[in-house]
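Here the complex is missing a single protein chain, while all its other protein chains stay put.
Going by the order they are written in, the chains are A, B and C; count residues from 1 in each one.
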């Protein structure tokens, strides 16, 4: 009876995961989708605790379980509530790493359990021939394969996520060396080789098996580090999404291990949806996944940055002149970019917007889908400063409005307004849709120098006659601009 | 070994069904999708014949099986190849009915088998207490429920499809009477009641069980007839799509019965995709499924037809004048509708188009998505007459071209050009997107009378100053128009 | 009630397959353009002809002297085959008409 109900609970859980993902992918229902999935998850967890049966016996160690749940729950809520909006990707990465670790730890216990069983069989007291055969049978071999998969994938995901977290918080620097790819390939081959060996020997020499198992564990962690290390920090959102789908697969292995359908479907859904999401993320930046992983320009951006050749002349504009241009415009569109996020200038920006509106200027924001370093970065950033949602224009709408715009103010954006994406087939960003700011009457660009942005390439826009540069840190410049405008 | 391979074959089959449906829903891949699904099906059938095991024994009666397959295959190919393009919906309906019948027949044999087993248990020779318990257990009850579901759904689908086929070929007339809905409900309740009773008694009194079973079979067939009878002939494509998804569910019941995953997934996929498709079809006509099934205007169309009140005056145009208008136009757009299909005037229409093009007139066709009586009806019709695909404009494109069009020639279309869909919220077609022919300079309408079309409503367009009527059967009128134009 | 629960529990894997297939069926075709409604219906019609497998099993396991079962099964095989073969062929013909001339 109990386990029948548990089956139904698991089914309901799986359905909520499907519906949750479906709703999460539509703006109107996204928030509700998240809650639906969360409700299903709670149900599945509670159901497991109270209704799960091992050989007809209920679970025990309730004290440990509830303590663990409480500690984890409190840490989870607190860290998720405290984290700054703009630090969310690293938070997600950390959570993902924990999921991976959880999967790997489960494998450790289950393998230990299996080895103990085998050792008992060899002990003289119990020479249960049948059980021995059972252990050597395909089922038990399958079990070991699944335990290993869960261990390896979980460990790679865990270690990789921690490195990704480190890169996003600036604690870990990009690091690559010649032959890196060969080392990676070597470690991977070693892992696979050892695993195959382990599967063939664990039944007969459990002692060696245990040692090999831990070596594989270590190597998998090491591989996780190697995998993420050379990839540029700016590409971390893509990497996190990929590791996310890895953890999904690891969770699904757990589902196989316990023939637990909710783990299986939940894990696989995340595995496949996560993979597609990763590809979509790359597409939105007009790159391929392979390109991101091998780091063709993500990692090389810093290096290429210095090499920007001078090309024509650019003109600067003084703060006061810029203030006048903006204050006397009818319509101003602000284009925020990664620089605005770095400078944490969103509040200053919102102040400027309000000041201009008071002067009768119509102000809007043009949001490029991949401005910043994670999808939705600009939305989150501006939402934090309470910029009203109606003021945010999506790319298509913004492009339709530029021709009737008097002044465009670019704050720390670069690639997303680079006309090379339209005109220069040799450019690495060629083909990416951009904000066509050059259709406006005047363009004012704020950044700290003439250095290139994420893609590491020169931007023609800065050298056009329409464009004037307003150098300086975005926050500082905005504050000065604000007081200048007040005086106009 | 054999059954392991069969498992994989079934898996492959299921995957091809998924891919097939996915590809069928995109114009570029549709044809390939159909072939992919067909390949998977062949594989699954061959696999079953040669690898299926009943208690480790292979199947027998190969002679019967192959004879059946050959006969069925030959009939299937011949009828599918011979049928006229425009008669395809009735063909599909017929095929669907056969699938339903197949499911119902399987149930008959399996139930018989079960009853024999039970009778044997009661016979003095075999009082195998254990087997008796087994039979009374939940599993065997579940089996009976599934057999019954497959029987009922299959039978309803079969009988309904045959009626739908009859209506489309004109062999069965629409027929409804007062209290029809009560009768339907009554029969349905009876079926459910008898089924519940049968499930509770079959284990103890197999003799009665068998009789009740056949009564249910008969009632289900009767219900199928009742279900489709009152629905208007023009709504048959929707009904066929619905019955199609019924048959899918019946096939899935078979899958449950034999724990056969390829039947299960194939059936359920068709069941759910078919249901959605039915709803989409209704949406394309701006109606609800309920509305179609209760027949609010589908059935009433004929009745309403006569009631069209005269409204303003319309003007007629002579054949020669029409010929001149068309021949001296720069651009003519032809709007084909149901009447063109009825008159089988597609070839004459293509002739006219070629003749006009020779005179230097640019001729195109505007295809409304629900013109005719099945989705894609006009495409099929014109393709049959070899009209080049590039000449067919979809609704949005056509609407963009009408303002630059000199003359629109409407051939047996009515509802799809009715401006009431845009202007009159009380109209039953209100909200359906239409072809905005009134934006062209001149509109010539060919139909046989002032009678309304499918929706049974008056059409304002015919009374507008721009519009002139050219009465007569489409084929005859087109032929006359053709010779008139030659003389211009 | 308990009886239904037990039944579901015993067949939970199949029920999962059913539920996932339901969702998949919905998702897979939910953006089909209306010109393809008829061929899609026809293609789906051919796919549910998979019920033929059941008919083959019925035939193949019938005792060789059980004539009622053989005859009904034989009929079922024929009808099922017509559904499958006719369905795929007719769909192909429709799609040939539709698209053959596009390229």
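Following the convention adopted for this analysis, a residue touches a chain if its C-beta (ideal position, glycine included) is under 8 Å from a C-beta of that chain, and two chains touch if they have at least 3 such contacts.
Small disclaimer: the values here were computed from a predicted structure and weren't measured.
Visitor: Quick check: which displayed chains does the absent chain contact?
Guide: When the full complex is considered, the omitted chain touches A, B, C.
Visitor: Specify the residue from the set A:260, A:427 or A:446 that touches the hidden chain.
Guide: Of the listed residues, the one touching the omitted chain is A:260.
Visitor: Out of A:237, A:412, A:428 or A:452, which is the one that touches the chain we can't see?
Guide: Of all options in A:237, A:412, A:428 or A:452, contact with the hidden chain holds for A:237.
Visitor: Which listed residue, A:152, A:251 or A:485, touches the chain dropped from view?
Guide: With A:152, A:251 or A:485 as choices, the missing chain is touched by A:251.
Visitor: Quickly run down the residues of chain A that touch the omitted chain.
Guide: Residues 13, 17-18, 20-22, 24-28, 30-31, 33-35, 37-38, 41, 44-45, 48-49, 52, 54, 58-62, 64-65, 67-69, 71-73, 75-77, 79-81, 83, 85, 88-89, 91-92, 95-96, 98-99, 101-103, 105-106, 108-110, 112-113, 138-139, 141-142, 237, 240-241, 244-245, 247-248, 250-252, 254-274, 276-277, 280-281, 284, 369-370, 374-377, 379-380, 383-384, 388-390 of chain A touch the chain that is not shown.
Visitor: Using the document's contact rule, name the residues of chain B that touch the chain not shown here.
Guide: Residues touching the hidden chain, for chain B, are 1, 3-5, 7-8, 10-11, 14-15, 18, 22, 261, 265.
Visitor: Spell out the interface residues on chain C facing the chain that's missing from view.
Guide: Residue positions of chain C that touch the missing chain: 13-14, 16-17, 20-21, 23-24, 27-28.
As a working rule, only the chains that are shown with their structure count from here on.
Visitor: Under the document's definition of touching, what chains do chain A and chain C have as common neighbours?
Guide: Both chain A and chain C are touched by no common chain, going by the contact rule given at the top.
Visitor: Among the chains in this structure, which pair is joined by the largest number of C-beta pairs in contact?
Guide: Most contacting pair of chains: B-C.
Visitor: Would you mind checking which chain's C-alpha centre is most distant from the centre of chain A?
Guide: B
Visitor: CA centre of chain A versus CA centre of chain C: separation in Å?
Guide: Measuring from centre to centre gives 41 Å for this pair.
Visitor: How many angstrom lie between the centres of chain A and chain B, each centre taken as the mean Cα position?
Guide: Measuring from centre to centre gives 46 Å for this pair.
Visitor: Mind checking the centre-to-centre distance between chain B and chain C? Centres are C-alpha means, answer in whole Å.
Guide: So the centroids are 16 Å from each other.
Visitor: Check each residue of chain C and list the ones that touch at least two other chains.
Guide: 6, 23
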